[in-house]
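Presented below is the structure to which this report refers.
Every protein chain except one is present and positioned as in the full complex.
A, B, C, D, E, F, G, H, I, J and K label the chains in the order they appear, each numbered from 1.
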Amino acid sequence: MADNVYKKVEIVGTSSSSIEDAIQTAVRTAAKSLKNLDWFEVVETRGHIENGSVAHYQVVLKLGFRIEQD
Amino acid sequence: MADNVYKKVEIVGTSSSSIEDAIQTAVRTAAKSLKNLDWFEVVETRGHIENGSVAHYQVVLKLGFRIEQD
Amino acid sequence: MADNVYKKVEIVGTSSSSIEDAIQTAVRTAAKSLKNLDWFEVVETRGHIENGSVAHYQVVLKLGFRIEQD
Amino acid sequence: MADNVYKKVEIVGTSSSSIEDAIQTAVRTAAKSLKNLDWFEVVETRGHIENGSVAHYQVVLKLGFRIEQD
Amino acid sequence: MADNVYKKVEIVGTSSSSIEDAIQTAVRTAAKSLKNLDWFEVVETRGHIENGSVAHYQVVLKLGFRIEQD
Amino acid sequence: MADNVYKKVEIVGTSSSSIEDAIQTAVRTAAKSLKNLDWFEVVETRGHIENGSVAHYQVVLKLGFRIEQD
Amino acid sequence: MADNVYKKVEIVGTSSSSIEDAIQTAVRTAAKSLKNLDWFEVVETRGHIENGSVAHYQVVLKLGFRIEQD
Amino acid sequence: MADNVYKKVEIVGTSSSSIEDAIQTAVRTAAKSLKNLDWFEVVETRGHIENGSVAHYQVVLKLGFRIEQD
Amino acid sequence: MADNVYKKVEIVGTSSSSIEDAIQTAVRTAAKSLKNLDWFEVVETRGHIENGSVAHYQVVLKLGFRIEQD
Amino acid sequence: MADNVYKKVEIVGTSSSSIEDAIQTAVRTAAKSLKNLDWFEVVETRGHIENGSVAHYQVVLKLGFRIEQD
Amino acid sequence: MADNVYKKVEIVGTSSSSIEDAIQTAVRTAAKSLKNLDWFEVVETRGHIENGSVAHYQVVLKLGFRIEQD
Partner (left out) sequence: MADNVYKKVEIVGTSSSSIEDAIQTAVRTAAKSLKNLDWFEVVETRGHIENGSVAHYQVVLKLGFRIEQD
C-alpha cells in the first residue's frame, strides 16, 4: 500500500429525530460532492430548544476522505 | 434586535432507554422553572451499569436561555 | 462502607445500528471477563463510512469496576 | 479574613459593536440581580454573521461573586 | 428508579489550612440553601500568597444535586 | 424547517488595529467566495511584535455557513 | 540502561479522610497485584456528599510501572 | 504590509518510514493544489500496527496558507 | 538561516480600557527587559468587577523571543 | 462484518535514539503478550536530559487491539 | 490603581508528607528569589512510588507575581 494522504473537513448535520440521523444527514450531504469518504469523528453535540422541548440536534463532525493522487 | 443576555445552567438528564431521551428529560424538567430555553450543549455522556448491561444513560448538558430585561 | 478501590479500562464498542448499541456491545463484552462493572464514560464517538453512508459507529468508553479486596 | 465562599455563573453577553461591550453588557445585566460581583473569565468568543459581515459578538463569561454568610 | 434530573453549580471554597478544608467549607455553605447535594468535582485548585507563604487555598468545585420533581 | 447541513472552515484574520478588526477582515474576505456565512467562533488570538510593541493581531476563526441542497 | 517499557493503568482510590489517603489506598491496593510501581498522576478529584458534608474523596489516578522483559 | 488573511486545512499524511516523512508527504501533496503554503501544526500522531510492529505512521496536520486578495 | 532557539514567558497585562490595551501594556513592559520579542499568544482573558461594572481587563499572554547565541 | 470490540492500553516506550524507535519498542514489547494489535495513538512525548543533552525519549502511547469473542 | 503587569513562572514542589506541603515548599523556595508573589495555580499533581507506597508528591504550580515598574 502506498503512502496515502487524507483530508478532513468539518460538517454540521442537523435532525429533529436523533443524533444518529443528524450524523447520517451530514455524511450523505457531504458524499454528494466528496468521493472516498472514509471515517467521521463527532466533535460536538448540541441543539435547539423550542417550547421547552428539543427541536433539533446539531452534530459537529469531522469527515475524513482519501485524496486521489496521480 | 437589542443586545440580548443569556444564562447557561448545567443539568444532568438520565434515561434507561437512550441518550436522546436523557436529553429530552433534562430539557423538559428545566423548562418547568426556566422560560426562554434556547439551546443545549452536550458536555459529557456517561451512565451506570448493572448486571453487566447499561442500566441508564446520564447526559450532562449546558442549557442556554435568554434573560428578560425590563 | 469501607474505602473502595476501582479500576478503569478503555474499550471500543462498534455497531452498525446506533451509538447506544455500540455502548451496549462494549459493556456486555467486557462483562464476560470483568465482575462488578459499575459505570461507563463516553470518551469519543466516531465511525466508518462506506459508499457515502455510515457503516458503523465506534464508541470509545472508559468502564469502571470495583476491585475486590480480601 | 474569614474563609469566603464564592459562586460562579455562566452568562453570555452580546454586542454589535465590540467584545468589550459584550462583556460589559453581560456584567451590568447580571449585576441587577447579583450582589458582590467580583471577577469574570472569558470562556468563549463567537458571534453571528449577516450579509458577509459581523452582526454581533457573543462572549460567554463566568462571573464570580461572594456568597454572603450569616 | 425513575429517571432523575440533577443540576450542577460551581462554587469556590477557601481555607487557610488545607485543600480538604476548602472543599468542606464550599460544600457546607452550599448545603445551607441546596437540598439533596450528591457529589462534587474539583475543577481547579489555586490560592493566594502573602509574605512568601500560602495564605489560603481556593478550590473551584462543581456540586451536583438532584432536582425534586412533583 | 428542513434538516440543514453546515460546513465550518478555519480562517485567520490579521489587523494592525484591533481584535475586532482582524475578525471583520477574516469574515469579509471569506464572504467573497462563500455564501450563507452564518456564525464565527474564535479559536485562538495571537500576534506579532515589532520593536517591543504589537505590530498586528492574528485571530484564528471557524466560520460556519449553510450548504445549499437541491 | 536498556530501553525500558512501562504500562499505565487507571485506578480510583477513595477515602473518607483526605485526598492523600485516597491516593495511598489506590497505590497500596494496586501494589498487591502489580510489581515495579514507579509513579502516579492525579487525573481527577471528586467525591460524594452525604447530609451536606463530604462523605468521601474519590481520586482518579494513572499508575505507571515498568514491564519486565526477558 | 497589508492585513493578510490565511486559511487552514486539515490533512493526514502517512508514511511507513518516519513521522517527518508523513509530514512531508502531506505537505507535498497539498502543495499540488494549494499555493502559498506557509506553516503546519501537528494535531495528532497515530498509526497502524501489523504483525506486532508499526506498519505506518499517520500524522494529522493543519496547513496554513495565505489567501490571495485582489 | 541557522536553527534559531526561542523562549516563551508568561505575562499578565491589565488595563481599565480594553483587551488590546492590556496586551500592549504587557508587551511594552516585557520589552524593557527582553530583546527580540517576536510574537504573543493570548492564553486567558479575565478581569475584575467593581460596583457591577468591569474595572479592568487581565490578559494572560505567552511572549516568544529569540535567544541570542554566540 | 460483525460488531467488533477493541481494548486500548497505555504503554510508554523509551529509546535513546529517536521518537520512532521509542514507539517501535513499545509496540514490539506489547505484542509479546497482546494479540491482534491494530493501531497506536501518541498521547505524550517527553524524555530525560543528562549532561545537557537528550538521554532518551519517552513516548506515551495508547495501543488498540481487537478482543476475540467466542 | 495603575495598570499592573504580572509574570507567571512554573515551579514543581515536592514533599513526602502532603500535597499542601509540596505547594508550600515550592512557594517558599520561589520567594527566596522573587518578590511580590501574589497567587498560585495547581497545574498537575503527581508523585513517585517506592515499595508499593507513595514516596513523595510532586505538585506543578504556576506562581504569579507583580513586576515592579519604574
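Just so we're on the same page, a residue touches a chain if its C-beta (ideal position, glycine included) is under 8 Å from a C-beta of that chain, and two chains touch if they have at least 3 such contacts.
Please read all numbers here as calculations on a predicted model, not as lab measurements.
A.B. asks: Which residues does chain J use to touch the chain missing from this display?
C.D. replies: 18-19, 44-49, 52-54, 57
A.B. asks: Name, in rising order, the residues on chain H that touch the hidden chain in the full complex.
C.D. replies: Against the left-out chain, chain H lists 19-20, 23-24, 27-28, 31-32, 37-42, 63.
A.B. asks: Which chain K residues touch the hidden chain?
C.D. replies: 9-16, 21-22, 25-26, 29-30, 56, 60
In the analysis below, only the chains that are shown with their structure count from here on.
A.B. asks: Centroid from C-alpha atoms only, then distance chain B to chain I, rounded to Å. What do you get?
C.D. replies: Result: the chain centres lie 38 Å from each other.
A.B. asks: If you average the CA atoms of chain I and of chain K, how many Å lie between those two points?
C.D. replies: 21
A.B. asks: Please output the residue numbers of chain I that touch at least 2 other chains, ranges allowed.
C.D. replies: 19
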